[in-house]
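I have placed the structure first, in the form of C-alpha coordinates, so that the comments after it can refer back to it.
With one protein chain withheld, the remaining protein chains of the complex are depicted in position.
Take a look at chain A:
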Amino acid sequence: MSLVRAETRRLFRRRFTSVILSGVLLIMAAIIVGTFLSNKQVTDSEVAAAKAQAAQDYQQAVQTAERDKAQCLAAPGTPDAANWPANCDEMWTPTQDEFDYTWYMAETFDLRSEYANMITLLAVLLASAAFLIGASFVGSEWNSGGMMNLLLWRPKRLQVLGTKLAVVLGWFTGLSVLLGAVWTGAFLLIAETRGTTAKMTSGVWQSFGLTGLRGLALVVVAGALGFALASLGRHTGMALGALVGLGALQIGVYIMAGLSGAKYPDAWLVPMWGFVWMYKEYVVEDIDSCNYSSEGGCTPDTFTMTWQTAGIGMAVVTAVVVGAALWSMRRRDIS
(Lines give C-alpha, C1' and ligand atoms only; values in the text may rest on other atoms or scores of the structure.)
Protein backbone atom coordinates (compact mmCIF):
# COMPACT_ATOMS: atom_id res chain seq x y z
CA MET A 1 0.00 0.00 0.00
CA SER A 2 2.84 2.36 0.85
CA LEU A 3 4.23 1.80 -2.63
CA VAL A 4 0.91 2.82 -4.17
CA ARG A 5 0.94 5.99 -2.14
CA ALA A 6 4.51 6.78 -3.13
CA GLU A 7 3.80 6.21 -6.82
CA THR A 8 0.64 8.31 -6.70
CA ARG A 9 2.57 11.17 -5.15
CA ARG A 10 5.33 10.75 -7.70
CA LEU A 11 2.84 10.79 -10.57
CA PHE A 12 1.15 13.99 -9.51
CA ARG A 13 4.28 15.81 -8.44
CA ARG A 14 5.74 15.48 -11.93
CA ARG A 15 5.48 18.61 -13.98
CA PHE A 16 4.95 16.62 -17.16
CA THR A 17 1.74 15.20 -15.71
CA SER A 18 0.34 18.61 -14.84
CA VAL A 19 1.34 20.11 -18.19
CA ILE A 20 -0.34 17.34 -20.17
CA LEU A 21 -3.45 17.28 -18.01
CA SER A 22 -3.80 21.07 -18.23
CA GLY A 23 -3.46 20.74 -21.99
CA VAL A 24 -6.25 18.17 -22.04
CA LEU A 25 -8.51 20.42 -19.97
CA LEU A 26 -7.77 23.41 -22.19
CA ILE A 27 -8.56 21.51 -25.37
CA MET A 28 -11.76 20.19 -23.83
CA ALA A 29 -12.80 23.69 -22.80
CA ALA A 30 -12.01 25.07 -26.25
CA ILE A 31 -14.11 22.40 -27.94
CA ILE A 32 -17.03 22.95 -25.57
CA VAL A 33 -16.94 26.73 -25.96
CA GLY A 34 -16.47 26.48 -29.72
CA THR A 35 -19.42 24.12 -30.09
CA PHE A 36 -21.54 26.33 -27.92
CA LEU A 37 -20.76 29.44 -29.93
CA SER A 38 -21.09 27.89 -33.37
CA ASN A 39 -24.51 26.37 -32.76
CA LYS A 40 -27.87 28.01 -32.40
CA GLN A 41 -31.26 26.80 -31.37
CA VAL A 42 -33.81 26.72 -34.20
CA THR A 43 -37.54 27.14 -33.75
CA ASP A 44 -40.17 24.91 -35.34
CA SER A 45 -41.06 27.62 -37.83
CA GLU A 46 -37.40 27.92 -38.86
CA VAL A 47 -37.32 24.18 -39.40
CA ALA A 48 -40.51 24.36 -41.42
CA ALA A 49 -39.07 27.18 -43.50
CA ALA A 50 -35.85 25.26 -44.07
CA LYS A 51 -37.81 22.17 -45.14
CA ALA A 52 -39.89 24.22 -47.51
CA GLN A 53 -36.79 25.83 -48.99
CA ALA A 54 -35.13 22.46 -49.39
CA ALA A 55 -38.21 21.03 -51.12
CA GLN A 56 -38.39 24.00 -53.40
CA ASP A 57 -34.74 23.79 -54.39
CA TYR A 58 -35.15 20.10 -55.00
CA GLN A 59 -38.09 20.65 -57.29
CA GLN A 60 -36.19 23.30 -59.15
CA ALA A 61 -33.21 21.03 -59.58
CA VAL A 62 -35.45 18.23 -60.86
CA GLN A 63 -36.99 20.56 -63.40
CA THR A 64 -33.62 21.82 -64.57
CA ALA A 65 -32.37 18.26 -64.89
CA GLU A 66 -35.41 17.22 -66.92
CA ARG A 67 -35.03 20.17 -69.23
CA ASP A 68 -31.34 19.41 -69.72
CA LYS A 69 -32.12 15.81 -70.46
CA ALA A 70 -34.68 16.77 -73.01
CA GLN A 71 -32.16 19.04 -74.71
CA CYS A 72 -29.62 16.30 -74.60
CA LEU A 73 -31.96 13.81 -76.22
CA ALA A 74 -32.78 16.34 -78.91
CA ALA A 75 -29.18 17.26 -79.49
CA PRO A 76 -27.77 14.44 -81.67
CA GLY A 77 -27.18 15.61 -85.20
CA THR A 78 -27.31 19.32 -84.30
CA PRO A 79 -24.26 21.56 -83.63
CA ASP A 80 -25.36 21.54 -79.99
CA ALA A 81 -24.42 17.85 -79.64
CA ALA A 82 -20.88 18.63 -78.43
CA ASN A 83 -22.33 20.18 -75.25
CA TRP A 84 -24.01 16.97 -74.14
CA PRO A 85 -22.80 13.48 -73.29
CA ALA A 86 -23.40 10.68 -75.76
CA ASN A 87 -25.51 8.71 -73.32
CA CYS A 88 -28.08 11.03 -71.80
CA ASP A 89 -29.01 8.49 -69.11
CA GLU A 90 -25.71 9.18 -67.44
CA MET A 91 -26.75 12.71 -66.66
CA TRP A 92 -27.23 13.76 -63.05
CA THR A 93 -30.69 13.46 -61.66
CA PRO A 94 -31.16 15.05 -58.26
CA THR A 95 -32.33 12.93 -55.33
CA GLN A 96 -34.19 13.97 -52.21
CA ASP A 97 -31.29 13.45 -49.81
CA GLU A 98 -29.09 15.75 -51.81
CA PHE A 99 -31.23 18.53 -50.42
CA ASP A 100 -30.97 18.10 -46.67
CA TYR A 101 -33.15 20.68 -44.93
CA THR A 102 -30.60 21.15 -42.13
CA TRP A 103 -28.39 22.98 -44.60
CA TYR A 104 -31.09 25.60 -44.96
CA MET A 105 -31.01 26.68 -41.34
CA ALA A 106 -28.47 27.78 -38.72
CA GLU A 107 -26.08 25.17 -37.23
CA THR A 108 -27.80 23.43 -34.38
CA PHE A 109 -26.45 20.76 -32.04
CA ASP A 110 -28.33 17.51 -32.31
CA LEU A 111 -27.17 15.42 -29.35
CA ARG A 112 -28.44 12.18 -30.81
CA SER A 113 -26.56 12.40 -34.06
CA GLU A 114 -23.43 14.22 -32.92
CA TYR A 115 -22.52 13.05 -29.45
CA ALA A 116 -20.90 9.77 -30.57
CA ASN A 117 -18.29 11.83 -32.42
CA MET A 118 -17.72 13.87 -29.30
CA ILE A 119 -17.14 10.72 -27.22
CA THR A 120 -14.60 9.52 -29.74
CA LEU A 121 -12.89 12.90 -29.72
CA LEU A 122 -12.54 12.81 -25.95
CA ALA A 123 -11.34 9.21 -26.01
CA VAL A 124 -8.62 10.02 -28.55
CA LEU A 125 -7.57 13.07 -26.54
CA LEU A 126 -7.35 11.13 -23.28
CA ALA A 127 -5.67 8.16 -24.96
CA SER A 128 -2.91 10.43 -26.30
CA ALA A 129 -2.44 11.92 -22.84
CA ALA A 130 -2.37 8.45 -21.26
CA PHE A 131 0.24 7.26 -23.75
CA LEU A 132 2.51 10.23 -23.10
CA ILE A 133 2.12 10.27 -19.34
CA GLY A 134 2.44 6.49 -19.05
CA ALA A 135 5.61 6.53 -21.13
CA SER A 136 7.24 9.44 -19.39
CA PHE A 137 6.29 8.25 -15.91
CA VAL A 138 8.34 5.08 -16.19
CA GLY A 139 10.75 6.26 -18.89
CA SER A 140 12.22 9.08 -16.87
CA GLU A 141 12.50 6.82 -13.85
CA TRP A 142 14.67 4.45 -15.85
CA ASN A 143 16.56 7.21 -17.51
CA SER A 144 17.36 9.15 -14.35
CA GLY A 145 18.45 6.17 -12.27
CA GLY A 146 15.45 6.61 -9.99
CA MET A 147 14.34 3.06 -10.76
CA MET A 148 17.60 1.68 -9.39
CA ASN A 149 17.25 3.65 -6.17
CA LEU A 150 13.71 2.44 -5.79
CA LEU A 151 14.77 -1.18 -6.27
CA LEU A 152 17.28 -0.81 -3.45
CA TRP A 153 14.26 -0.16 -1.26
CA ARG A 154 11.84 -2.57 -2.86
CA PRO A 155 13.75 -5.44 -4.45
CA LYS A 156 10.63 -7.15 -5.83
CA ARG A 157 10.95 -5.93 -9.37
CA LEU A 158 7.63 -7.12 -10.76
CA GLN A 159 5.79 -5.66 -7.82
CA VAL A 160 7.50 -2.31 -8.35
CA LEU A 161 6.79 -2.15 -12.09
CA GLY A 162 3.29 -3.58 -11.70
CA THR A 163 2.40 -1.03 -9.04
CA LYS A 164 3.62 1.82 -11.20
CA LEU A 165 1.52 0.58 -14.11
CA ALA A 166 -1.53 0.02 -11.94
CA VAL A 167 -1.23 3.49 -10.44
CA VAL A 168 -1.05 5.20 -13.86
CA LEU A 169 -3.92 3.17 -15.29
CA GLY A 170 -6.01 3.45 -12.15
CA TRP A 171 -5.77 7.22 -12.06
CA PHE A 172 -6.41 7.50 -15.76
CA THR A 173 -9.52 5.37 -15.47
CA GLY A 174 -10.82 7.56 -12.67
CA LEU A 175 -9.92 10.71 -14.55
CA SER A 176 -11.55 9.47 -17.75
CA VAL A 177 -14.79 8.63 -15.98
CA LEU A 178 -14.80 12.03 -14.31
CA LEU A 179 -13.98 13.96 -17.46
CA GLY A 180 -16.46 11.81 -19.40
CA ALA A 181 -19.18 12.87 -16.99
CA VAL A 182 -18.18 16.53 -17.33
CA TRP A 183 -18.12 16.16 -21.10
CA THR A 184 -21.56 14.58 -21.23
CA GLY A 185 -22.97 17.25 -18.94
CA ALA A 186 -21.50 20.02 -21.06
CA PHE A 187 -22.86 18.66 -24.33
CA LEU A 188 -26.24 17.91 -22.81
CA LEU A 189 -26.36 21.55 -21.79
CA ILE A 190 -25.27 22.67 -25.25
CA ALA A 191 -27.95 20.49 -26.82
CA GLU A 192 -30.59 21.95 -24.57
CA THR A 193 -29.60 25.57 -25.09
CA ARG A 194 -28.12 25.49 -28.61
CA GLY A 195 -29.71 22.52 -30.23
CA THR A 196 -31.98 19.64 -29.56
CA THR A 197 -32.19 16.56 -27.38
CA ALA A 198 -34.94 15.11 -29.54
CA LYS A 199 -35.28 11.33 -29.89
CA MET A 200 -32.89 10.67 -26.99
CA THR A 201 -34.38 7.34 -26.01
CA SER A 202 -32.85 5.18 -23.32
CA GLY A 203 -31.53 2.96 -26.09
CA VAL A 204 -29.56 5.88 -27.47
CA TRP A 205 -28.14 6.64 -24.04
CA GLN A 206 -27.19 3.02 -23.63
CA SER A 207 -25.40 3.03 -26.93
CA PHE A 208 -23.52 6.19 -25.88
CA GLY A 209 -22.64 4.46 -22.62
CA LEU A 210 -21.16 1.50 -24.50
CA THR A 211 -19.25 3.82 -26.82
CA GLY A 212 -17.93 5.54 -23.71
CA LEU A 213 -16.78 2.23 -22.26
CA ARG A 214 -14.98 1.37 -25.48
CA GLY A 215 -13.39 4.81 -25.33
CA LEU A 216 -12.24 4.09 -21.78
CA ALA A 217 -10.70 0.82 -22.95
CA LEU A 218 -8.86 2.77 -25.64
CA VAL A 219 -7.44 5.12 -22.99
CA VAL A 220 -6.31 2.25 -20.77
CA VAL A 221 -4.71 0.40 -23.69
CA ALA A 222 -2.87 3.54 -24.83
CA GLY A 223 -1.58 4.16 -21.31
CA ALA A 224 -0.44 0.56 -20.90
CA LEU A 225 1.30 0.54 -24.29
CA GLY A 226 3.11 3.83 -23.65
CA PHE A 227 4.24 2.60 -20.25
CA ALA A 228 5.33 -0.84 -21.43
CA LEU A 229 7.22 0.45 -24.47
CA ALA A 230 9.10 3.05 -22.42
CA SER A 231 9.92 0.45 -19.80
CA LEU A 232 11.17 -1.99 -22.43
CA GLY A 233 13.45 0.63 -23.92
CA ARG A 234 14.22 2.11 -20.49
CA HIS A 235 13.63 5.53 -21.96
CA THR A 236 10.58 7.68 -22.69
CA GLY A 237 11.87 8.20 -26.20
CA MET A 238 11.44 4.50 -26.91
CA ALA A 239 7.65 4.79 -26.73
CA LEU A 240 7.62 7.86 -28.94
CA GLY A 241 10.05 6.17 -31.32
CA ALA A 242 7.78 3.15 -31.53
CA LEU A 243 4.89 5.44 -32.40
CA VAL A 244 6.84 7.17 -35.16
CA GLY A 245 8.05 3.78 -36.37
CA LEU A 246 4.49 2.50 -36.52
CA GLY A 247 3.48 5.59 -38.50
CA ALA A 248 6.24 5.02 -41.04
CA LEU A 249 5.47 1.31 -41.21
CA GLN A 250 1.81 2.05 -41.80
CA ILE A 251 2.52 4.28 -44.75
CA GLY A 252 4.83 1.61 -46.16
CA VAL A 253 2.33 -1.18 -45.60
CA TYR A 254 -0.50 0.85 -47.10
CA ILE A 255 1.51 1.60 -50.24
CA MET A 256 2.73 -1.99 -50.52
CA ALA A 257 -0.80 -3.31 -50.02
CA GLY A 258 -2.00 -1.02 -52.78
CA LEU A 259 0.80 -1.99 -55.15
CA SER A 260 0.61 -5.70 -54.53
CA GLY A 261 -3.10 -5.59 -55.25
CA ALA A 262 -4.32 -6.59 -51.80
CA LYS A 263 -8.08 -6.38 -51.88
CA TYR A 264 -8.65 -4.00 -48.98
CA PRO A 265 -5.65 -1.76 -48.29
CA ASP A 266 -7.67 0.23 -45.75
CA ALA A 267 -7.96 -2.82 -43.52
CA TRP A 268 -4.17 -2.72 -43.07
CA LEU A 269 -4.32 0.60 -41.26
CA VAL A 270 -4.25 0.61 -37.48
CA PRO A 271 -6.12 3.94 -37.10
CA MET A 272 -8.88 2.39 -39.21
CA TRP A 273 -9.24 -0.32 -36.60
CA GLY A 274 -9.33 2.34 -33.89
CA PHE A 275 -12.17 3.97 -35.79
CA VAL A 276 -13.96 0.64 -36.04
CA TRP A 277 -13.48 0.06 -32.32
CA MET A 278 -15.30 3.29 -31.55
CA TYR A 279 -17.98 3.15 -34.29
CA LYS A 280 -18.59 -0.61 -34.14
CA GLU A 281 -18.09 -1.39 -37.81
CA TYR A 282 -16.86 -0.15 -41.10
CA VAL A 283 -17.36 -1.67 -44.51
CA VAL A 284 -14.47 -1.44 -46.92
CA GLU A 285 -15.09 -1.96 -50.63
CA ASP A 286 -12.97 -3.43 -53.33
CA ILE A 287 -13.71 -0.90 -56.06
CA ASP A 288 -12.15 -3.05 -58.78
CA SER A 289 -14.56 -5.91 -58.32
CA CYS A 290 -18.02 -6.20 -59.78
CA ASN A 291 -20.80 -8.48 -58.70
CA TYR A 292 -23.37 -7.97 -61.38
CA SER A 293 -27.02 -8.14 -60.58
CA SER A 294 -29.89 -7.20 -62.88
CA GLU A 295 -31.41 -4.51 -60.69
CA GLY A 296 -28.38 -2.93 -58.97
CA GLY A 297 -25.80 -3.10 -61.72
CA CYS A 298 -22.32 -3.49 -60.27
CA THR A 299 -21.90 -3.95 -56.53
CA PRO A 300 -18.32 -4.22 -55.26
CA ASP A 301 -16.94 -6.92 -52.93
CA THR A 302 -17.01 -5.75 -49.33
CA PHE A 303 -15.24 -6.61 -46.13
CA THR A 304 -16.80 -5.68 -42.82
CA MET A 305 -14.35 -4.60 -40.12
CA THR A 306 -15.98 -5.20 -36.75
CA TRP A 307 -15.25 -3.85 -33.30
CA GLN A 308 -14.93 -7.39 -31.98
CA THR A 309 -11.97 -8.07 -34.26
CA ALA A 310 -10.49 -4.70 -33.35
CA GLY A 311 -10.92 -5.52 -29.66
CA ILE A 312 -9.21 -8.89 -29.94
CA GLY A 313 -6.34 -7.34 -31.84
CA MET A 314 -5.94 -4.60 -29.26
CA ALA A 315 -6.01 -7.09 -26.39
CA VAL A 316 -3.41 -9.35 -27.99
CA VAL A 317 -1.01 -6.51 -28.81
CA THR A 318 -1.35 -5.05 -25.31
CA ALA A 319 -0.82 -8.41 -23.65
CA VAL A 320 2.29 -9.10 -25.73
CA VAL A 321 3.89 -5.70 -25.15
CA VAL A 322 3.09 -5.51 -21.43
CA GLY A 323 4.17 -9.14 -21.02
CA ALA A 324 7.48 -8.37 -22.71
CA ALA A 325 8.02 -5.36 -20.44
CA LEU A 326 7.41 -7.47 -17.32
CA TRP A 327 9.60 -10.26 -18.59
CA SER A 328 12.42 -7.87 -19.32
CA MET A 329 12.03 -6.29 -15.88
CA ARG A 330 12.40 -9.70 -14.32
CA ARG A 331 15.32 -10.89 -16.34
CA ARG A 332 17.53 -8.00 -17.32
CA ASP A 333 20.36 -6.52 -15.24
CA ILE A 334 19.83 -3.04 -13.93
CA SER A 335 22.63 -0.59 -14.24
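Odds and ends about this structure:
Here, a contact is a pair of C-beta atoms (placed from the backbone, for glycine too) under 8 Å apart; a residue touches a chain by one contact, two chains touch by 3 or more; residues count from 1.
Keep in mind that, in the parts below, contacts and distances are computed from a predicted model.
Look at the chain that isn't drawn here: its UniProt entry, checked against "Fe-S cluster assembly ATPase SufC", "1,2-phenylacetyl-CoA epoxidase subunit A", "2-hydroxy-acid oxidase" or "ABC-2 type transport system ATP-binding protein", names it "ABC-2 type transport system ATP-binding protein". Among A:82, A:152 or A:287, only A:152 touches the chain left out of the display.
Screening A:140, A:173 or A:196 against the full complex identifies A:140 as the residue touching the chain left out.
Considering A:6, A:27, A:75 or A:121, the position touching the chain not shown turns out to be A:6 (whole complex).
Even with one chain removed from view, chain A keeps its contact list with that chain: residues 2-3, 5-7, 9-10, 13-15, 140-141, 144-146, 148-156, 333-335.
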